[in-house]
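Sharing a structure, written as structure tokens. Questions coming.
A protein chain is absent from this complex, but the other protein chains hold their places.
Up next is chain A:
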Amino acid sequence: GPLSERRLMDVRLRELPAWLATCDFSLQGLLGGVQKAWSSYYDKYINVKRGGPAGISMLLAGYCLLSYGWNYQHISKISFLVSV
């Protein structure tokens, strides 16, 4: 189908810049994209009849990684490593 309506996984590598150009990077577009991503994740892993630990554990793992990334500068300092 047309380029702008395909999802990221269906876009070939050489079409990637063109596909990025068709993306909507305004504030509303970004918020809409975040909303869509969250709702698709929610519907796939959390809003089911018999879910498991997978739904929130992935969210927690992502949170751990993100917080490690944000605090990396502080963690890697020698003063922090020596203190405890």
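The rule is short, and it goes like this: a residue touches a chain if its C-beta (ideal position, glycine included) is under 8 Å from a C-beta of that chain, and two chains touch if they have at least 3 such contacts; residues count from 1.
What we mean here is this: contacts and distances are computed from a predicted model.
Peer 1: Choose one: "NUBP iron-sulfur cluster assembly factor 2, cytosolic", "ATP synthase subunit b", "Isocitrate dehydrogenase [NAD] subunit, mitochondrial" or "Large ribosomal subunit protein mL43". The correct choice is the protein name in UniProt for the chain not shown.
Peer 2: "ATP synthase subunit b"
Peer 1: In the complete assembly, which of A:2, A:17 or A:53 touches the absent chain?
Peer 2: From the options A:2, A:17 or A:53, the contact with the absent chain belongs to A:53.
Peer 1: By the contact definition given up top, give the residues of chain A that touch the hidden chain.
Peer 2: Residues 44-55, 57-58, 61, 68, 75-76, 80-81, 84 of chain A touch the chain absent from view.
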